[in-house]
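Okay, structure first, notes after.
Left out: one protein chain. Kept in place: all the others.
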Amino acid sequence: MKITLTVNEIRHEIEIDPGETLLDLLRRTGYKSVKKGCGSGDCGACAVLLDGRAVNSCLVFAAKADGSTIITAEGLEKDGDLHPIQEAFLEEGAVQCGYCTPGMEIATLDLLTHNPNPSEEEIKEGLSGNLCRCTGYVKQIEAVKAAAKKMNKGAS
Amino acid sequence: MIRTQLKTYHCPDDLKEALTLLQQGGKTARVIGGGIDLALHLPPDVTALIDLSRLPLSSIEASSDGITIGATATMTEVLEHPAIASYLNGVIVTTLLQVASPLLRNLATIGGTLVSTHPWSDVIPLFLALGAEVTLVGEMSERIPLSDLYDSRERLKGKILTVVHLPKPAAGTAAAFRQFSRTGFDVALLNCACFVRVENGRCIETRIIVGGTPRLASSLPKAEESLIGAALTEEAIERTARIAQESSSVGDDRRASAGYRRELVYVGVKRSLSEIKDQLEEAKR
Partner (left out) sequence: MNGQKRTFHTVGKSLQKVDGLSLVTGKPMFVNDIDLPGTLHVKILRSPHAHAQILAIDSSKAEALPGVILVLTHENTPTTRYTTAGQGYPEPSPYDSRIFDTKVRFIGDRVAAVAAETEDIALEALKLIEVQYEELPAVLSLDEALSSDAPVIHDEEDSPGIYDAAQNIVADVDIDAGDVTRGFAESEIVVETTCETQYAQHTPIEPHVVLSYLDVDGRLVLRTSTQVPFHVRRIVAYALHIPVHRIHVIKPRIGGGFGTKQEVLLEDLAGFVTLRTGRPALIELTRQEEFISSRTRHPMRVRVKLGAKKDGTLHAIEMEGLSNTGAYGSHGLTVLSNTGSKTLPLYNKAPNVHFFGKAVYTNLPVAGAYRGYGATQGYFPLETAMDELAERLNLDPIELRRRNHIRSGETSPIFEKLGEGREGVAFTIKSCELPRCIEIGAERIDWAKKRGKRIREGSWVHGIGMSIHMQGSGIPQIDMGAATIKMNEDGSFNLLIGATDLGTGSDTILGQIAAEVLGVPLEKVIVTSSDTDITPFDVGAYASSTTYVSGTAVERAAEKVREQIIEVAAAMLETEPEGLMVADERVTAHDGRSVTLTEVCQRAMYMTDQFQIAATASCVPQESPPPFMASFAEVAVDTETGFIKIPKYVVAIDCGTAINPKMAQGQMEGSIANGIGYALTEEMLLSSKGRVRNPTLFDYKILGSLDMPPLEVILVDSYEPTGPMGAKSVAEIGINAPIPTIANAIYDAVGIRLKKTPFTPERILAALHEQRT
């Protein structure tokens, strides 16, 4: 069956299999930042923004995304400028192996879009579906705080 | 990975079409909201999915009768709705924040969650404790208590759950939820939801539901009865929690032993009832 979806502002018309997941579809369409860590919604490495909300793309049937708008980590940059979230992750040393990073950035974007001034508990809750084995989450939480500051400064 | 057995993915335009597809498909067709459970495990005989998420079934509305929640509202949408936030002191919000992760809550629907019958479900015991009702639409439309849904597997056959109804809380009611899990992003080793209505200083309505035992949530009638007519004191709470502990049916699984679960029943019921007691005292002031 054929579906259309917009990924990082680019429109795609793609032939898909009804049993395909959004994760597989995105990766075979070239969006390699979307990672497979478990395939069962437990690790969050596959998180993408689907119509404005972060979801585990490994649990979304690709057919469900017909007509949807999707953002992946590749789409956070604008005209060669890093998104404040990406800047913050870099500056705070929140990236080690980087495999969980795209999913973390998407979860952070969802969090800060809907809650621009989260408390530390709310940040932890916001990242709770993204597992990381390298960092212990310490610097990632700092990165989200820093990103929130940057985004609020930019907004005002 | 492609599940090659799936041949068709329907996005029906209205409920009637969805029902027709469901009836035609029989065992080979399944209705989905977010689709999480079927993405995780597609039974071998399922060849068609009927996606309800585009139907106008997701609205959440408050009225004099209580709150109605459309079946395809996501957990996040429920969580963020102002009517839900103020319902019984925010017990639904505090519970939902402990469910799964934000990523999963953005995808999971309330309808899908209630029909999933996961034994560790946090939502089911809470909604049972709140006295929720659901509308099932098949050949006819019927509104039944949520607990009836779990009486048998056949209850939902050929029907679609479309609306969840939360009753308007009477004066003097409070509810609380407790769950015990290994890590923050984990299912419950055991959970419990309690609901109490007090009038003239005495409990006149109680619901004590325990889940993850490891079986699906069910009520503890002996414990519920022990509070009826009594004042909600520390002693009454202690007694009720002990009755709950003794009368609950718990078992072993790889996450916890029956003996440990029995301990958690006691602690969970005690702490929920204590919280209810505090809330009611707070409300009086």
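Chains here go by letter, A and B, matching the order in which they are written, and residues are numbered from 1 within each.
Throughout what follows, a residue touches a chain if its C-beta (ideal position, glycine included) is under 8 Å from a C-beta of that chain, and two chains touch if they have at least 3 such contacts.
Predicted model only: the values in this text are computed from it and were never measured.
J.: State which residues belonging to chain A touch the missing partner chain.
T.: Where chain A meets the chain not shown: residues 28, 32-33, 35-40, 42-43, 45, 72-74, 76-77, 82, 86, 89-91, 93-102, 105, 123-125, 127-141.
J.: For the chain that got dropped from the picture, name the residues of chain B it touches.
T.: Chain B touches the missing chain through residues 1-2, 4, 180, 182-187, 254-257, 260, 263-264, 267.
Keep in mind that, in the parts below, only the chains that are shown with their structure count from here on.
J.: Roughly how far is chain A from chain B, going centre to centre by Cα mean, in whole Å?
T.: 29
J.: Write out the stretch or stretches of chain A touching chain B in their complex.
T.: 1, 17-21, 24, 39-41, 44, 47, 50, 53-56, 58-61, 63-64, 66, 107, 110-111, 114, 124-126, 128-131
J.: Please give the residue numbers of chain B that touch chain A in the complex, ascending.
T.: Touch residues, chain B against chain A: 1-9, 11, 32, 34-36, 39-40, 42, 49, 51, 53, 74, 76, 80, 97, 100-104, 106-107, 184-185.
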